[in-house]
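Working notes, structure below.
Only one protein chain is missing from this complex, and each of the others stays in its spot.
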Amino acid sequence: MQEHEVQMQVNGKVVSGKVESRTHLGDFLRQSAGLTGTHLGCEHGVCGACTVIVDGDAVRSCLMLAVQADNCEVTTIEGIAEADGTLHPLQEAFRNNHALQCGFCTAGMITSLHAFLSENPNRSETEIREAISGNICRCTGYQGIVSAAMEAAEKLAKR
Amino acid sequence: MGVRQIGARVQRVEDENLIRGDGKYVDDIQLPGMAYAAFLRSSMAHAKIKITDIAAAQALPGVYAVLTYDTLPSSLVSKTQLETYPAPIIKQSVCPDLLASEEVAHVGQAIAMVIASSRHIAEDACELIQVDYTALRVAVDVVEAAKPEGPLAHSHLKDNIAASIETKFGDVETAFSECDDTLKLSFKQHRGGCHAMECRGVLGDWQQQLGELTLYSSTQCPYLVRRMVSRQLDCPESSIRVIAPDVGGGFGPKAGYYPEEALIAIATKELRRPIKWTEDRREHFTATNQQRDQIWELEVGFKKTGEITAIKGHVTHDSGAFLNYGLLLSATTLMPLPGPYKIKNLHVTLNTVYTNTVSTSPVRGAGRPNAAYAMDRVIDAVARHLSIDPADMRHINLVKNEDFPYQPGSKHRNGSMMTYDSGDYTGMLAMVKEMADYDNFRQEQKQARANGKYLGIGLACFIEDTGMGPYEGVNVRIDVTGNVIASTGAASQGQGHATVIAQVIAEQLDIEISKIRVESGDTGKFPHGIGAIGSRTGVNVGLSANDASGQVKKKALKLASILLDKHEDALELSDGAVRVRSDSNQFITLADLALQLSPAVAGKLPDGFDSAGLEAVSYLSSDYMPHSSGANIAKVEVDIVTGGIKILDYYVVHDCGRILNPMIVDGQIIGGVVHGIGNAMFEQMVYDDAGNPMTTNYGDYLLPLASEMPEIHVAHIETPSPANPMGLKGAGEGGTIPAIGAMINAIEDALTPFDAYIAHYPVTPEYIVELVDSEKIAAE
Partner (left out) sequence: MKASAFTYHKPNSLEDALGLLQNEEDAKVLAGGQSLMPMLNMRFVQPETVIDVNGLDELARISVTDKLEIGALTRQKTLAKDPTIKQHLPIMQEALTWVGHFQTQSRGTIGGSLCHLDPAAELPMVALLYDAELQVASASGIRSIPMQEWALAYMMPSIGPDELLTKIMIKPWQGSHGYGFQEFARRHGDFAIAAAGCLIKIDNNIIEDIAISIGGVEDVPRRFTECEDVLRGMRYDIDDIKTHVREPLSQINYLDDSLVTGAYRRRLLKGLLIRAIEQAASRS
C-alpha cells in the first residue's frame, strides 16, 4: 500500500490523517496536524531541528515515517507548555538566558533537552554540551542554550 | 516610571512566540489552493544543455506546470537575472538565466521548475525531465581560472576576470625602499557557506482581482526583492508586497535577489494560485550563495623596532559562477585593510574570478573577517621574525587614542574617506590580555611542552565599519488605545531588532514595553527599507526610533499644552500620560491625545497641527560610518598524535559604542565567534576537479557544535560614536571578524616547536599532523 490511515496522540489530542507511505513524521505533524512549531532543517538526521518526543524518547521526526508513529504518543514543542499556557522551566530558561535568536532550532533544542533532562538530571555542563551536540544552532554559539539548560535542570531537579 | 530601557538586559519581545512553537516561517504558511515548486538543477559544473523531454513530467498526475527558459513569459524585461549591484568597474558581468537556456555554469544551477500538488510529486516530476548535457571545460581551481589561458567558466567570455579592484594609499614604493626589512606571506582563506538552520524559501500569492502580488521570502532585504522583482517582471513596485515573516537566520546569503524569487512570482501569476518553494538542505549547498577561496600574496615592509610601514600584495578571489551580488564581497575584503593598525602605505589588488562553482557573496562579516585575518597573520609573522611578542607587536602598531578620529587613507565604497570615529584599541588589548592571563600563559605553555602537551595562545584585533546608511526608518504611532505601533523597514533574522526598537521607544515615551508593538520586514507596512547587512540595523533603527519617538513626545507635549492650557515647561510625559508637574490631578492620556489627532468624526485639528495622528517617522542615520572594534584571545591545546584541537578558552573585548541591549549584543558576539571557529576548524566546501561539490550534507560539511565550543568570555567597553547623536555602533558581525585569526594564531603558536606555518584554513587534524611531521612521532 502506498497510502495509510494513521492515528496518534499528539500533545494529548488524537490526530488522524491519511498519509503516503513516504511521508515522514515531521511533514505529517507540520502539514496534517497543523503543528508547524517543529522545523525541518536538513531532512537527513543531523541538525536536530525536527526533534520530537515519541513514546518518551527524543527522535528525529525526519527519520521516522508518519505511518510508523501510528498509535504512538507524540509530544511536540506546542505540547511542552502546560495546558493553561504556563511555560515549562526550559522555555522560561531559554527566554531568561537569550538561548534563542532566530528561533528555528529552538523547538528541537527544547524537546531534546526535555527528553534528556527527564532521564538525566544533575548533569555537568560538558554532559549538557554533548547532549545537544545533535542539535545545530547557527545563531547563538550555544552558550545561552547551555546556561538555559543548566538553569532549567536545577529547577526541574527541585520539583 | 523612568525605567532605564536603553542599555538594559531586556528580555526579547520576539521570544514568546518562538519558545512556544508559534513562529511563522515561510514553510509554515499554508494558503488555500497552494501548490509546491521543485527545481531540476544541473548535475554538471559546465555544459551545454538541451532539454529533450518535459512531456513525461507534465503528464505526471498532480503536476500543474513545468517551466523552462523557453516557456518563460516574453513580458519579462529579461529572462536572465538582472544585476543586483551593477558597477562600472565590473569588466565582465554574468548573471544566471532564471532557468538555464543553453549553458549551465555550476552544479546546482536551475534548469527547470515544476509546480505540483506536493513537493514530493514535484520532485518525482523533476526526475522525469530529460536533459542532454555536453561537457565543457571546467574552471574549478581559482588560481588556474585566473590565468589568461585558464579554462573558461563561461564560454562566451574572453577570460574569467569579472573585475579587478584595489585599495591604495600612501607611497608603498618609497616605503619599501626605506624600511629595514621585508617579509613575504602567502595564505589561502576559505570561508564557508550560510547554513542558516532555515533554508531559503519563497511563497508567491498573486491576487488577480486586486492586481497584487504578495511574496513571502526568507530574506534579509524585502525591499531589494520588491525592487528587483518589479524590474524583472516589469510591473510596478506598488503592486508587489514582499514580506519577510519569521526568518530562521540570514547571515548574508539571504540578502540577495535570487532567480527563485522572480520565478515564483512568474508562476503564481501564470497559474493564479499560491505557489511555495522551500529550499531543501542539499539545494542550500548548491543554490544559495556562499563564501569560498581567496588566495593572498602579501609583502610587508617594517622597521627593526616592529613598526610596519608598508603592505602590498594581491588577492585572487573566487566569485563562483555568477556575479549576482556585485562586488560587495570583493570590496569588503580590501576596504578594512589595514585594520586597527597604523600602517600608512598600502597597495593591495584583487581579482574577482569566475569559476564553475556556486556563486559567492557575503557571509557573516563579508570580506571583513578575511581582511582582519590577513592583518593578524601579518602581525604575527613579523612578530615571529623579529622575536617580538605578538601582543607587544600589536601594541606598537595599533592606532592610539590620541589619533582619533583616524583616517587610515582608504576610501569607502561610497567614495568618502574611511574614518575610525572613536575607540580604545590599546586599552582593549590590555584588557583582553588580563582576562586571558596572557603573561602567565607562556610559563604554563613551557611547562606543558615539557609534559608533551602543546598549548597555544592567539590574538586578534579588528575594526568594523558599521551602521551603513542611508537609513533604516522607523515610524512611531500612538493609537487611540494608548498603545504604540512602531513600523520599520528593518528586517530581522534573529537579531532582536524589535526588542531594541521597543526599548528605545519605551525610554523616550516612558511607556511599558508590553504596550509597544513592532512591525517589520513587510514592504506593505513601511514604505522604504534597505536590509539587514553589515551590522547596520541596530544603529539605524536605534537612531530613527529615538528620533521618531522624540518627535512624537514633542507633539504630545505641544498638544497637551494647548488642551491643558499650560506652558510646555510645566508638563512632563510619564507613565502613559502628559502630566502637569505640580498637579497630579491634571493630565491627559496619550490615548486621548491620539484621539484628538485621529477623530472619528469630522472636526478640526488643533492649531499648529496639520497632519493626522500622534505619530512621526524618522530616517535618521549616522553622519558617517561608526567603527566598532575589539580584541580577542583564543587558547587551544593541540594533540600532535591525532591532530585534534581542543579549544580551552576564548576571550572577547568588544566596543560597539553605546550598547542598546547587552544581552542581545553578547548573543551576537558569541554566535559570531562560534561561526568564526567553524571557519577556522571545520567548514569546507569541497569541489572535485570536475566541479562536483563533494560536501553537500551535514555529515561531510561540518558546522561547529556545542560539544567543541569553549566558554566564551565577553567584556565590553563603550566609546560612544561621534557619528550619531546616540553614540551607537553596530554589533552584528564583530564576533566573527577576528575569530579566525585568533584561532589560527593560537594553533600556530601551539606548534611553535615544529616551526609550523599555517598556510590555509580550515585547519583539519590531518593538516596539523602534516605540519608536525609526525612520522617522527610515530616512529617513537
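Lettered A and B in written order, each chain numbered from 1.
Quick note on the criterion: a residue touches a chain if its C-beta (ideal position, glycine included) is under 8 Å from a C-beta of that chain, and two chains touch if they have at least 3 such contacts.
Just so it is clear, the model here is predicted, and its values are computed rather than measured.
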item: Listed residues B:Lys79, B:His120, B:Lys303 or B:Arg517, member touching the removed chain; value: B:His120
item: Given A:Gln2, A:Thr86 or A:Ser124, the one touching the chain that is not displayed; value: A:Gln2
item: Sole residue of B:Asp293, B:Asp380, B:Asp421 or B:Glu708 that reaches the chain not shown, by the stated touch rule; value: B:Glu708
item: Residues belonging to subunit B that touch the chain removed from view; value: 118-120, 123-124, 127, 280-282, 641-644, 682, 686, 688, 694-695, 697, 699-700, 702, 705, 707-708, 764-766, 769-770, 774-775, 778, 780
item: Subunit A, residues in touch with the chain not shown (by the definition above); value: 1-2, 4, 20-22, 24, 27, 43-45, 48, 51, 54, 57-60, 62-65, 67-68, 112, 115-116, 130-131, 133-134
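Everything that follows uses one rule, which is that only the chains that are shown with their structure count from here on.
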item: Separation of subunit A from subunit B, taking each centre as the mean of its C-alpha atoms, in whole Å; value: 29
item: Subunit B residues within the subunit A interface of the complex; value: 11-12, 14-25, 27-28, 30, 120, 195-199, 246-249, 251, 280-281, 493-496, 663-664, 666-667, 670-675, 697-699, 703, 705-707, 709, 711-712, 735
item: Partner subunit B, residues of subunit A touching it in the complex; value: 20, 22-23, 30-31, 35-44, 46-47, 49, 76-78, 80-81, 87, 91, 94-96, 98, 100-107, 110, 129-130, 132-133, 135-146
